[in-house]
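Of the protein chains in this complex, one is absent; all others appear in place.
Our next item is chain A:
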Amino acid sequence: MSLSDLPPPTGDPVVPAVAGAEWQRLSPRMLLVHPVRGLGSMLVPLLIAFFIGRGEDGSWWIWLAVVGGALALVAGTVSWFITRYRVTEAQLQLRTGLLSRRVLTAPLDRVRSVDIESTPVHRVLGLATVKVGTGVDSSRIELDGLARDQAAAMRTFLLSRSGVAARPAAGTAYPSQQWADGDQGAPVADGAELARIDWGWLRYAPFSLSSLVVVAGVAGVLAQFGDDVPVDEVAVAQQAWAWVLAQAVAVLVVAAVVGVVLGWVVLSTASYVMTWWNLRVVREPGGNLRVTRGLLTTHSQTVEREKVRGVRMGEPFLLRFVRGAELTAIATGIGSGGTTRVLPPAPRTVVTRVGHDLLEENGPLTTALVGHGPRARRRIHVRGQWATLALTTLTAVPTWGVDRWWFAGWPDWLPVAVLLGVGAASALLAEASWRNLGHALTPRHLVVQTGAVVRTREVLERAGVIGWVVHQSFFQRRRGLCHLTATTAAGSEQVVVPDVPLEVAVRLARRATPGMLEDVLA
């Protein structure tokens, strides 16, 4: 037996065929993933077949499901055969497509973020999906199905390479060397940990607005069953046992409320645990930011330090009551709207601490804000009442003007009720949104706070501002107000300071980006 036949001496995984410009396939284990996905896509038709199939011609649906699943399987297999990737000196390239062939490229020196994601199926097979974000394109290149250690090595290589390219004096590091001494999956032992999940935070889970949506949906479904309860008959019942029935209804209502609340708590807690299991926010030795999390599907997201341009702190209505907040990072080249969630609903003190760590400046999330004054308040209130005017007109005209169809049944007081109800609600929202409105400028960041129901504080690095827009609507011009927009490449690509007095806006923009406005001032 010659030496070359021996297995590698250490437990280090072999990084296969990484050298240079060879086109490579994704992991062959993906051929096992595709059948599972095919099964998944068959699931809905099969369920339909099960329910409809109790009629006479259900077999037709079953055949459809089987054929569909088979097609999905074939498509998956074919896509594995025709998808190849390679790493050249300057680019990561992904080639795909059967009839129309596409080649996606990412310049190595423009790689801004690398995400590694594993669904449960991937994890069972030791696979991972690598998503590479560049500052060039808003879409990311997805390598679906690398072996897990290969994915880790790929990430280390891509990010180190992008850092190398940024420094001028670096020689051309050949990919294979970089890959060979790249870390093998135990990377950030010496990074600084900024945050880690604290299960005490679970108490904030039920207060997050996103879980409210889920529960509202469940409640809606339950309400449909609720229609079956013969409430009307109970109301007209005048027998001696009517009282007993009324008690039963009361019990039912209480039970329903308790059920919804319980469901809410359980659902939101479960989704919190699944999403944020094992959360770690780490500043790597090179300064890059890494967020890892997930119970079933694991995510590991790495963003270059310079590309983190700011953070957003969200405080939904309910969360504000318990002094909680959420944290999102704003960056360039990370896909999905340029934002990545960093912290779940957590204590505000933790959110501000971690936020300041990300920003590398103390203050933006806690500093007092400059309000926008009485003119803004008036504008916001008047704007809020447009909806009242429209809705009142829409009910008033048919109620008082049309005596036909089902409009005839509308009572005369309806428009007045709409006017008062919607008017009061709009006024409340407008007042809340004015109270939350404000801005500030710190040595390195522009801070803007907006929102009525969800209070959002956005912090954008001043160096990331690449232009300004001063927009004045007809009504804003009469009040001397404007929307000031700082344009940027990160996040949603703009930060808007709404309804700010024009002179304040000009001064703010001028101080935020010295020199950019100097010769366009009045």
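Note that in this section a residue touches a chain if its C-beta (ideal position, glycine included) is under 8 Å from a C-beta of that chain, and two chains touch if they have at least 3 such contacts; residues count from 1.
Operating definition for what follows: contacts and distances are computed from a predicted model.
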Per UniProt, the name of the complex member that is left out, chosen from "Aldehyde oxidase", "HAD family hydrolase", "Penicillin-binding protein activator LpoB" or "PH domain-containing protein": "PH domain-containing protein"
Touching the absent chain when the full complex is considered, from A:Glu284, A:Glu361 or A:Glu493: A:Glu493
Selected residue (touches chain absent from view) among A:Val260, A:Val350, A:Leu429 or A:Met516: A:Met516
For chain A, the residues touching the chain missing from this view: 112, 135, 307, 332-333, 367-368, 370, 439-442, 463-474, 476-477, 485, 487-490, 493-494, 502-504, 506-508, 510, 516-517, 519-522
